[in-house]
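Omission of a single protein chain aside, the complex is shown with its protein chains in their original locations.
Chain naming follows the written order as A, B, C, D and E, and within any one chain the residues start at number 1.
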Amino acid sequence: MPIVDLHILEGYSPEEKQRLGRELTNAVRFVVPASPDLVTMTIHEIPAENYYRGGLKRTPAPARADPVGIVQDYLAAMEAREIETARSFLSDEFVMTFPGTAPMHHLEELIEWSKPRYKFVTKTYAGFDAMQGQDDAAIVYCRGTLQGRYLDDSPFEGIRFVDRFEIIDDKIARQDVWNDMAEVRTKP
Amino acid sequence: MPIVDLHILEGYSPEEKQRLGRELTNAVRFVVPASPDLVTMTIHEIPAENYYRGGLKRTPAPARADPVGIVQDYLAAMEAREIETARSFLSDEFVMTFPGTAPMHHLEELIEWSKPRYKFVTKTYAGFDAMQGQDDAAIVYCRGTLQGRYLDDSPFEGIRFVDRFEIIDDKIARQDVWNDMAEVRTKP
Amino acid sequence: MPIVDLHILEGYSPEEKQRLGRELTNAVRFVVPASPDLVTMTIHEIPAENYYRGGLKRTPAPARADPVGIVQDYLAAMEAREIETARSFLSDEFVMTFPGTAPMHHLEELIEWSKPRYKFVTKTYAGFDAMQGQDDAAIVYCRGTLQGRYLDDSPFEGIRFVDRFEIIDDKIARQDVWNDMAEVRTKP
Amino acid sequence: MPIVDLHILEGYSPEEKQRLGRELTNAVRFVVPASPDLVTMTIHEIPAENYYRGGLKRTPAPARADPVGIVQDYLAAMEAREIETARSFLSDEFVMTFPGTAPMHHLEELIEWSKPRYKFVTKTYAGFDAMQGQDDAAIVYCRGTLQGRYLDDSPFEGIRFVDRFEIIDDKIARQDVWNDMAEVRTKP
Amino acid sequence: MPIVDLHILEGYSPEEKQRLGRELTNAVRFVVPASPDLVTMTIHEIPAENYYRGGLKRTPAPARADPVGIVQDYLAAMEAREIETARSFLSDEFVMTFPGTAPMHHLEELIEWSKPRYKFVTKTYAGFDAMQGQDDAAIVYCRGTLQGRYLDDSPFEGIRFVDRFEIIDDKIARQDVWNDMAEVRTKP
Partner (left out) sequence: MPIVDLHILEGYSPEEKQRLGRELTNAVRFVVPASPDLVTMTIHEIPAENYYRGGLKRTPAPARADPVGIVQDYLAAMEAREIETARSFLSDEFVMTFPGTAPMHHLEELIEWSKPRYKFVTKTYAGFDAMQGQDDAAIVYCRGTLQGRYLDDSPFEGIRFVDRFEIIDDKIARQDVWNDMAEVRTKP
């Protein structure tokens, strides 16, 4: 025990079912401290012709894309300075806040903001945390360290960062960024 | 659809079952974008005398305390400078990292670190995000803004922060803190 | 086989569950010609604190009154000429059609219509048929024979009739009546 | 809620399962006034090699033909005066009663009865009601209006009728007919 | 996995449910070599008012007495020479076969048979094996060694035996006994 049974309409991919297996197992463990090996989870796929709501057949909603994957692809595009690609991951209501900035809505604003700060920056990832929020947004955190070069070409590395993303309808609607850049810069 | 059935041993409180209801519903929605109103979740409580593993009866593991509640109580104790109380929420392996610090293991180190920085600081919370990690730790993020007074008694407020906690066996094992203090301080 | 499992929120009476047992068993047999003895039906009552839709608790809807009972009580009140009582079973949109009448909305119209036809009439019931319609109405048919006295005090009996009722929200919304009175009267 | 799970042996057609979906949903709604959209019904088809009664495999009983379809085909054959076809829908114990007739067992009796009454008659359907009876018979009601020509070639139309059928083992075992023909004929 | 769910009418004792837990777990393991710790078995007790077969309520059959217990009590009575008590465990059709005997129907026959063989004998049990047979009988084997005294008062011990019992309706209907007494006696 605990035993979880999930009934869904037929039509999800093995990868999507694997995600359901992991998420539901973790959801149980969030409350019940069972050894993972004792949490069993079975997916029962119901063919559309065997499921009725209000006496009518229904079609399965396509699964959400993995929000972690969306974030990873977006961050990779940003590092590669493929702005068009990066923009394709954003929703129309996209808003982002970086240390010391007001809310920004366009990647161009971010680029402007970064210009007086560093030549380039890349990320080393320590981990991702992801979950469904109470509302429509999936939440993804990624954290790790930044490395790159300042405007004077001097290198930096090991600067801690954390990003928080909200993903709605498979698009990034919000990005909040914290890091130790100012802390590090102001160190004697 | 989707329909989730959770079978657990009898003995969990209404509040604990409410948490299971919320977590499992969100876990499904993390993958399947069903309207929340269409995600039904039923808990089937099995009396101990009706459940057998390997032909033997088992007893239910006590539920975990709500990790968000643990974090809230810990942060409240820190704000109130009730260090003994705050320490009671920490595991023996506790480690914390603040902007610009090396990993610290004792609250006294944190107090020393803060002395040259500010007189006091309190938090206004914008939100908590919590989930079970793949390993034993539950993860809690809290974010919001800091307000307080610098050493020269000048006030500050609206400084963004985010904390990440790992809770293992109902104790905080790790705290990572990011904020815009240095960014703000170094603004002209 | 077939095996039916019905999950409902806790709170229905034994009589209401008996009705569910009978209706669901018959619904299966309407399509699958299994011997009744092989159709098993189990009701699983879920305590409110164990059921979540969209992560929220729900309360059970009170069961409908038995539509056959409503019709029987209404017809008994009509036979006893307790018009006020009979009227209490009717919805505001009540409409009834008797042989040769236009649709009528008030029991007084029916009484006027019957005055030139018979002194009184009572019913002997041969059977009731009842089911849920596709829309909101439950449908009840009752059939049998009429007996009574014509205006000239001559008796009649054994005149076939059938009534069809629509019951919505426990109120009779429609009554349609057919019988052989004219056929019998015009017999040489 | 309510949630219905039906376990049947594999081998029923989509149309037969659709009928089960509709009938079981309505059976629940007959007692519990849930919005249709909240009544979910899942059919679990069990392969014959996975079901054992008394430790032995069983084979599924073929589904019943839709009783409404049987009645519709029978009535269409009668209107088209295809007596042989119509007769093929009747059981050996068939009995029918029309306004003013004694119970009749053969369609020829009906034809004789109608000869002095009208040249021909056709039906306009207002609706069908169908359900499983407590015993073996499925019950079908159809109602609507009659139109046609009297013996003197004068037309009639809009005469209300209702027919009640009992269907046993996919054959019509009983037909009871009520209508307003006499009422209409005797109107001044 | 495997996961067993047993649905029974409410009314069985904890000891009876424990027996069901053990028997069903072993039944699975007889075919699927899962570690016992991975075979979970849940008993779902259905209140009588929630179970319908053919639309009618049913009452649970009282559980069988544990056949091993019946055999143990019978053998204990035999050792204690409480013949009346021993006889109370036997069905009217009781038949027993001992080494070299024809089928016997009465305990008195057994006593007669043993008289020229030994003064008394008691049993040391090495184990019991029990199962349900395909027909109505439960089967119990017990095996171990015999000790006692021959007619000449010389002792014997360690003589292997095995008994097979058939229990029908909580009564012993058949006993078959094998042992090495003759083998031992004839040893030089």
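Please note the rule applied: a contact is a pair of C-beta atoms (placed from the backbone, for glycine too) under 8 Å apart; a residue touches a chain by one contact, two chains touch by 3 or more.
Remember, it's a predicted structure, so these values are computed and weren't measured experimentally.
Taking the full assembly into account, the omitted chain touches A, C, D, E. The hidden chain makes contact, of the residues E:Ile111, E:Met131 or E:Leu151, with E:Met131. Contact between chain D and the absent chain runs through residues 7, 46, 49-57.
If you put the missing chain back, the residues of chain A touching it would be 14, 17-18, 21-22, 25-26, 35-45.
Residues touching the missing chain, restricted to chain E, are 1-9, 12, 16, 19-20, 22-24, 26-34, 46, 51, 53, 58, 60-64, 67, 97, 99-100, 129-134, 138-139, 141, 143, 160-162, 164, 169, 176, 178-187 (touch as defined at the top).
The criterion applied here is as follows: only the chains that are shown with their structure count from here on.
Shared contact partners of chain B and chain C, listed by label: D, E.
Interface comparison, B-D versus A-B: the higher count of C-beta contacts falls to A-B. At the interface between chain C and chain D, over half of the residue numbers appear on both sides, which makes the contact a same-residue one.
Chain C and chain E have Cα centroids lying 58 Å from one another. Among all residues of chain E, those that touch two or more other chains are 40, 42, 55. In summary, the structure contains touching chain pairs A-B, A-D, A-E, B-C, B-D, B-E, C-D, C-E.
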